[in-house]
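Mind having a look at this structure? Questions to follow.
For this depiction, one protein chain was excluded, whereas all remaining protein chains were kept in their positions.
As written, the chains take the letters A and B, and residue 1 is the first residue of each chain.
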Amino acid sequence: MIDILMDKFLTIGLEHFLILSGTLFFIGLFAVLAKKNVIAVLMGIEIMFTSVNINLVAFNKYTAAEALLTGHVFAIFVIALAAAEVAVGLALIISIYRQRTSTDVQDFDWLKW
Amino acid sequence: MTMAVMFYIIAFVTLGSALMMVISKNIFHSALLMLISFIGVAAVYILLHADFLAAVQVLVYAGAITVFIVFGIMFTMKGEPRKTNPFSQNAIPAAVLILLFIVINAVTVIKTVWPFSNIAPPETTVKAIADLMLTKYVVGFEVTAVLLLAAMVGAIVIVKGVKKSS
Partner (left out) sequence: MFDFALNNAWLIPLFPALAFGIITLFTKKMTKLSVSISIGTILLSFVLSVIIGIGVIGQGDTFLEHPYKAVVTWFSMPGFSIEVGTLIDNVSVMMLLVVTFITSLVQIYSLGYMHGDPGLARFYAYVSLFAASMLGLVIAPNLLIMFVFWELVGLCSYLLIGFWFGKISASAAAKKAFITCRAGDFGLLLGIILLQINFGTLDLQQLSVMIPNFTQYTGLTAAGLTAIAIILFLGPMAKSGQFPFHVWLPDAMEGPTPVSALIHAATMVVAGVYLVGRILTLFITLPSALLFVAIIGAFTALFAATIAITQTEMKKILAYSTISQLGYMMLALGAASLTASMFHLMTHAFFKALLFLGAGCVLHAMHNEASIWKYGGLKKYMPVTYWTFLIGCLAIAGIFPFAGFFSKDLILEVTFAASSLSGHAQGPFPVAYTVLFLMAALTAFLTAFYMFRMFFICFHGELRSKEVQPQEAPKVMTVPLIILGIFSIISGWVGWPGLGEGQAFGYFVRLGEFQVMEANWLLIILSTLLALLGIGLAALFYWKKTFSAQAVIERVPFLYKLSYNKYYIDEFYLWIIHHIIDKCGWLLWKFDIYVVDGIVNGFGKMAQWGGTVMRKVQTGQLQHYALIFFMGIVLMFLLLSFTGVHSPAIGLMGGAK
């Protein structure tokens, strides 16, 4: 019983990477939901992107190896997209900051009643 | 065995720095911790035999995006750096939610029966990636380029503002 557990712990398999990437994703999500500074929110989003990339590569290695390195290609595209998104996001933040001089997410409430 | 040790150390570093980044109240510290987290992820890629991707990760994420974020911080920082990154009012419900999510995720992953395939990965990843990218996924490749161009132009336009035509 213990050795099954130890085996599970010591042999690195797909689950380990998945749990790692999942936890990283949710940490990023926590930053998105619970931080006031909008830059921190953006950083959380970046962490989420990264975790997704780990997921892709892990799946490629363990379950979809006959698809050659499609997971890697997908991950590269995701990285490119993340970069573009950061650029546009920061541009937006700076533009808002110019108008409102505030980086507090709670001040951006124009969707209110 | 060594693999396991390496994995746990790298995992600890990555997750730890990500967690610290989220908890830290100083936005600079958050940015630097994010950098460490990205590098940790690059190490994870190496564990997964994705060397090219690890390089790209370090280049793009740790190099460009982190610098970008620091630029953003510089532009918009106000007041004392120590207090620039507080928690918002829904920190506690969010924390509960996240814990719940992590548990759910872990349980799901462990319970699922994954269809493992036993083919060995190719040795030269760059060639394989290039082969795929320029033959099978060339459309996506080109579209990504267009997307990057659009993002660039869009970012400039947003920041510069639109001049009123007089």
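The rule is simple: a residue touches a chain if its C-beta (ideal position, glycine included) is under 8 Å from a C-beta of that chain, and two chains touch if they have at least 3 such contacts.
These numbers were taken from a predicted model, which means no experiment stands behind them.
Residue in contact with the omitted chain (choice from B:Val5, B:Val67, B:Ile104 or B:Val126): B:Ile104. Residues of chain A that touch the chain left out of the display are 29, 32-34, 105-106, 108-113. For chain B, the residues touching the chain absent from view are 88, 90, 93-94, 97, 100-101, 104.
Going forward, only the chains that are shown with their structure count from here on.
Separating the CA-averaged centres of chain A and chain B is a span of 5 Å. By the touch rule above, chain B contacts chain A in their complex via residues 1, 3-4, 7, 11, 14-15, 18-19, 21-22, 27, 30-31, 34, 37-38, 41, 44-45, 47-50, 52-53, 56-57, 60-61, 64-65, 68-69, 71-73, 75-76, 78, 84-91, 94-95, 97-98, 101-102, 105-106, 109-110, 114-122, 125, 128-129, 131-133, 136-137, 140-141, 144, 147-148, 150-152, 154-156, 158-159, 161. Against chain B, the residues of chain A that register as touching in their complex are 9-12, 14-20, 22-24, 26-31, 33-40, 42-44, 46-47, 50, 53-54, 57-58, 61-66, 68-70, 72-73, 75-77, 79-88, 90-95, 97, 101-103, 105-106.
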